[in-house]
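One protein chain is absent from this view; the other protein chains keep their places.
Per-chain residue numbering starts at 1, and chain names A and B are given in the order in which the chains are listed.
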Amino acid sequence: MALHIVNRSPYRSSALRDCLNTMAEGDALLLIEDGVYAASASAQAGAMPAGTYCLGADADARGVSVSDAIARIDDARWVALCVEHTPVVSWF
Amino acid sequence: MKFSLVVYSAPHAGEAAASALRFARAVVDQGHELYRVFFYADGVHHGSALAAPPQDEQDLLTPWQELRQANDVDLVVCIAAAQRRGVLSHSEAERLERPAANLADGFELGGLGQLADATAQSDRVVTFGGQ
């Protein structure tokens, strides 16, 4: 199963949309940098799939309150997600 | 597990450069091997020794050099992308008749073959892009 990493705001870029259109059942999604705006509890970007994670440091930096449905993770867990999944696919 | 990173973003242009550094540190901290970081496209600016950010802003040069020192990580700057953008070793500056060289200690210029080799040698390759 793949890990997809999205670092762009869903309101500015097609990165998240392209990623969601490509994701297979069971793939994981990690939102980092401006990608975390899609993880906000008040996001209008639509529901994220099961298995969505968000870098806590990037959310905190932006004052984004992460939706309960999305797992906040740290850098160590980020590395672990990469170990657990293959391939790792970046969308920017 | 053996990791390599590919970095397309220039330091101080966006967050991706800082993300790559954080991830690289986390890889090493978790006990994995960081085999190579390949700086490509605008990422080649990482190899400039001349960046002088203000004291209260993040240094995105020394930490990479320290990672290399402590963990023997290859820091490869793509030579073709670097020539275009003016990141030159002494020998390249001489060969191309440019007035100065700026490739930082710890970084080496290399061809795209080093990227192909990194994918062949590594269990995981993670790319960092976007401005």
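Operating definition for what follows: a residue touches a chain if its C-beta (ideal position, glycine included) is under 8 Å from a C-beta of that chain, and two chains touch if they have at least 3 such contacts.
The rule is short, and it goes like this: contacts and distances are computed from a predicted model.
Undergrad: The chain that is not shown, which UniProt protein name from "Nitrite reductase [NAD(P)H], small subunit", "EfeO-type cupredoxin-like domain-containing protein", "Sulfurtransferase complex subunit TusC" or "Branched-chain amino acid transport system permease protein" does it carry?
TA: Matching "Nitrite reductase [NAD(P)H], small subunit", "EfeO-type cupredoxin-like domain-containing protein", "Sulfurtransferase complex subunit TusC" or "Branched-chain amino acid transport system permease protein" to the record, the invisible chain is "Sulfurtransferase complex subunit TusC".
Undergrad: Among the options A:Ile32, A:Ala59 or A:Val89, which residue touches the chain absent from this view?
TA: In the complete complex, the chain left out is touched by residue A:Val89.
Undergrad: Looking at the whole complex, which of B:Phe23, B:Tyr40 or B:Phe107 touches the chain that is not displayed?
TA: Considering the complete complex, B:Tyr40 is the one touching the chain left out.
Undergrad: With the missing chain put back, which residues of subunit A would touch it? List them for me.
TA: For subunit A, the residues touching the absent chain are 1-2, 14, 18, 21-24, 27, 86-92.
Undergrad: For subunit B, which residues lie in contact with the unshown chain of the complex?
TA: 6, 8, 40-42, 80-81, 111-113, 115-116, 119-120, 122, 124-125, 127, 129
As a working rule, only the chains that are shown with their structure count from here on.
Undergrad: Please compute the C-alpha centroid of subunit A, do the same for subunit B, then give the distance between them in whole Å.
TA: 25
Undergrad: Can you list the residues on subunit A that touch subunit B in the complex?
TA: Its residues touching subunit B are 5, 7-8, 15, 32-34, 57-58, 75-76, 78-80, 82-83, 86, 88, 90, 92.
Undergrad: Which subunit B residues qualify as touching subunit A in the complex?
TA: 1, 3, 8, 14-16, 19, 22-23, 25-27, 29-30, 32, 124-130
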